[in-house]
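Every protein chain but one is kept in place in this view of the complex.
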Amino acid sequence: MRTTRRQFLALSGAVSAAVALRLDGVPAFAQTGPIKIGVLAAKAGVLAPVGESGLRGVTWATDRINAAGGILGRKVELVVEEESSPKDTVERFRKLVLSDKVDVVSGGISTGVGLALGPVAEEMKAMWLAWDATTQKGVEETIPKPRYAFRSTDNECEAVMASILTAKNWKGKFRTVAGINPDYSYGRDNWAAFLAIMKKYGIEIQVVSELWPKLGATDFTAHVAALQQAKPDLIFSCFWAGDTPIFMKQAHAAGLTTGTRFVLTTGGGVHESLKKAFTPEGALLGYNSMYFEHPRASALMKEFVRWHQEKFKEWPNYESDHGYFTIAAYKAAVERAAKAAGGKWPTPDAVIPALEGVEVESLSGPRRFREDHIMEATFFQGYTTHKNRYDFATIDPVETMGTKQIQKPTGLGLYDWINSWKV
Amino acid sequence: MLGGTFHAAVLFLVAAGLQLVFGVQRILNLACGSFYALGAYLGVSAVTWALGAGLPAPLFVVVLIAAGLALAAIGPPVERILRTIYDRDESFQLLLTFALVLMFEDVIRFVWGTAPHQLGSVYLVYGQLRIGGSTVPVYNLVVIAAGGSIALGMGWLLTRTRFGRIVRATAENREMSEALGVDMTRVYRRVFTLGVALGTVGGALVIPATAATSEMGIELIVEAFAVVVIGGLGSMRGAAAGALIVGLLKAGAIAVWPEVEMLAVYVVVIAVLVLRPAGLFARAAA
Amino acid sequence: MARTAGGLAALAVLAAPWVAPPYHLTLLLPAFAYGIVLLGLNLLFGTTGLLSFGHALFVALGAYTAAALTTGLGVLHLEAILAAAAGAAALVAVPLGLLCVRYVKIYFGMLTLAFGMLFYSFLYKFYTLTGGDEGIRVLRPLLLGRAFGDLGKVEFLIGPFYYYALALLAVATLVMWRVVRSPFGLCLRAIRENPDKAAAVGVSVRRYRFYAFVIAAVFGAVGGALLAVPTGLADPLLAYWTHSGNLVFMLLLGGFDHFLGPLVGALVFILLQDTVMSLTAYWRFVFGAILAVVVIFFPRGLLGLLDPRAGRSA
Partner (left out) sequence: MSLLQARDVRMFYGTFCALDGVSLSIEAGQFVSIIGPNGAGKTTLVNVLTGLLAPTSGSVRFKGVDVAGLGPGRLARLGMARSFQLVSVFPALTVGETLAVPIVSRRRHGARLFAALAGDRATWDEVAETAALFGLADKLARPARTLPQGDKKLLDVASAFALRPEVILMDEPTSGVSTSDKHAIMETLVGAAARMGIQAIIQVEHDMDIVFGYSDRIVALHQGRVLADATPDAVRADERLIDTVVGRSYSSGAGRPW
């Protein structure tokens, strides 16, 4: 039964040849019928709400495109699969590409999945437009020069922006600092970025407590107690999931929200759950790359927000825009490539360069893919207020910064870049 | 310190349910975490509805407990399913409860969706207290008190009532009490339902202080499991002690060395299993 | 009858790469890997009567060994990786086994679960070492020293790697067949049936349980290393307790008191998951229901359905 080496090699050689043949045999890119777009959206666990939000953006974009006659006259058809553990998600990705023969895959949020899918997309020569999970590791280590993988904005953008605002507006108003961040790469990278930037701005801070609750934890009473002992002037947190309201609620109940400054880089992801009852005014709150109530929101944005509110009785968050952008960008790129090809349908290899540098009007405003396949967008943060018509806090005034300002440029390490700032 | 106790109180309720069922039915019920989650979600829905219907806020606790108890109604049917394999190897019973965990997780997603559910403001209805320089919401104390009194109540139920004697007898020796004409079917149904109730009430009680998320159950199982191992399988006192140990251990770790929060718990669990496999309170009655 | 069926099945998997669509071939790879894992797990459960609820620990261990060797040390020879995985598993299984086999039934299950979760939190917490939640990449390995550089990843996977995995599974199956049919295997079954009696007739119960534990661990890690190649990543979720639960699920699905149960279980589970996941977002519910039905009505799994022989009272 055990195949000897020679047999094995001969056999495998023959087989691989046969397989290769067949793979070339199938048209990798059908030119008629609907365009198939694969979607990977988390549906269970901590990521589920974010996954749904992204899926809503994608669906809305697709419906609009189809209503307007599709892409170059071809309707868009979505094949949705679940993002779960890296292993299972890689298998789903393969299914989309090999079995459903989709033209492009949109989605992916979790850092582990992000790290796994990058190489797989390259190996399978399958276009992948991620929504999120652009970790330092994911970008630097896995695929230095990606061709098929297009990533979202850096994970640290929100921290960088929040840190700059903190340094500018609160300099001298705080000295002792505590960090409570989810215990995984996202949390650690953001906290590290914050510390680096404080240092860069020459702000003397003393870290009195560093807490790392598990992502998705539902009880922070012990952490809050630890914070009470530490008595920091400022608490930095990049919570983005259900843990945000729980932490704020328990922190408020313990009286931490009076006299302590809060920096919530990403809380806007679950903004509706940040009830006025326990969310103080004047805290720095980040909404990432989309703020549902931006005073100067585009007509497109207003329309989406209305639709979202009517359909789901919820106000949308940034992930919807990540989703929307991937579809809109793909459409633009295909049309761009087609124009270059004299109107005939472009090959995937022609779409990729068209995606590089493509700029489209996304929900939150103009967005583009950089030549190194990293997304560029505008970030929205601001100081919480209760003066609104909701039962949750919103921000006013709204600060905006572009990724040109808060995202490390191509080829530069995050910290080298931060250190190169002139301040 | 109080933080740990608060967590311990909730842990105890779930662990107690686990203990009771194991003590009598010899089933290690992984689904206890799911009951906890269900209780939390229903608690949110019930209170939100009640407040909407004009219930004076301070009374929300009553609604929570009512919701938890009402949910215990799923006890009998679930017990009916488990009954089909009482005569089988423990491994199969463990697996069946694992199946329940998978199913309940999706039931929750189906009914309540994936977004976290929470009660906005009732948490602070009872105000706050200043204890030893730190502010503590009175509701935390309410939960701790509830946990404590339920513990005492269980103690009384098990030692002073006829039902309790039957339960203890069954836990000691099933054949014997069967021979004495005890209706096992009934005892099992009641015990299991009581176990469910402890979990659901626990989930309902904790919810004002936190938010209901679909994975809260799976997260808690492992901790509750740690509690019963440390305390000793089937022992009510063990559940109480174990819950306190785990709660305070985590709180302590968070205060001193956050990195090892969960690690510390597992290490203690293994230490107990190795040094004292029967648990710290092995001898105590179920 | 059964022979011909087996023969046909063997023929089918051998011929698959020429006929089956690529995606389904990639699906078979985890099935092969899990097959190896479950062969080991079943020596523990089906043969010795010990239910481990933390066996995913060794699967993860194998995967991380592959990651450490390929990404960390640049060792790409799959043979070396598998050997290392086996070694690492044995290394870890010896102390763990010495502790665990002192207990049986529910206590064994709990202790193994605890160790599994301990390893999980280790992988998760000590990110400088393990990459934390992101895990560590597993690079494309060399098979018998050949890189097959002319092939894309998919061609590589469904071509050479497919047969490599298949051959490995065959070897594992043969090895386990010998083990189960050996005097040792007989003693394990005796221990499962009646430990006291076994001891009374001179079987050193704990020692043999310990051997079984270590063997199972080695199979688990080898399968884990193989599993990590198609995924290209080793991540902590591999060690989470629900993954251990799924392993037992597969075992039960196939039939734990049948030698080939593990292989059938792995295959059916993978195909089932693939179909159900595409059909509904609530596939966990469906799977829970299936597991419940199997446990209640078909405790001897699919193969139990096929053969009329009354199985041991589960």
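Remarks
A, B and C are the chain letters, set down in written order, and residue numbers restart from 1 in every chain.
We adopt the following convention: contacts are C-beta pairs under 8 Å (C-beta built on N, C-alpha and C of every residue); 3 or more make two chains touch, one makes a residue touch a chain.
Quick caveat: nothing in here was measured; it's all calculated off a predicted structure.
Counting contacts over the entire complex, the absent chain touches C. Checked against the full complex, the one of C:Val13, C:Val179 or C:Val295 touching the unshown chain is C:Val179. Check C:Ile106, C:Leu169 or C:Cys187 against the missing chain and you find that the one touching it is C:Cys187. Residues 175, 178-179, 181-187, 189-190, 193-194, 196-205, 207-208, 211, 215, 312-313 of chain C touch the missing chain (whole complex, contact as defined above).
As a working rule, only the chains that are shown with their structure count from here on.
Across the assembly, the mean Cα position most removed from that of chain B is the one of A.
Chain B and chain C have CA centres that are 33 Å apart.
One simple way to say how far apart two chains are is to compare their mean CA positions; for chain A and chain B this gives 37 Å.
The set of chain A residues that touch two or more partner chains comprises 43-44, 214. Residues of chain C in contact with two or more other chains: 125, 281, 284. Considering their complex, residues 45, 51, 53, 99, 102-103, 105-107, 109-111, 113-115, 117-118, 121-122, 125, 241-242, 245, 248-249, 252, 281-282, 284-285, 287-289, 291-292, 295-296, 299, 314 of chain C touch chain B. For chain B in complex with chain A, the touching residues are 1-4, 6-7, 10, 105-106, 109, 114-116, 118, 120-121, 123-124, 128, 134-137, 139-140, 206, 209-211, 213-216, 219, 250-251, 254-255, 258-259, 261-262. On the side of chain A, the complex with chain C involves touching residues 1-3, 5, 8-9, 11-12, 15-16, 18-20, 22-23, 43-44, 81-82, 85-88, 90-92, 94-95, 98-99, 110-112, 114-116, 119-120, 123-125, 135, 137-138, 141-142, 183-185, 188, 214-215.
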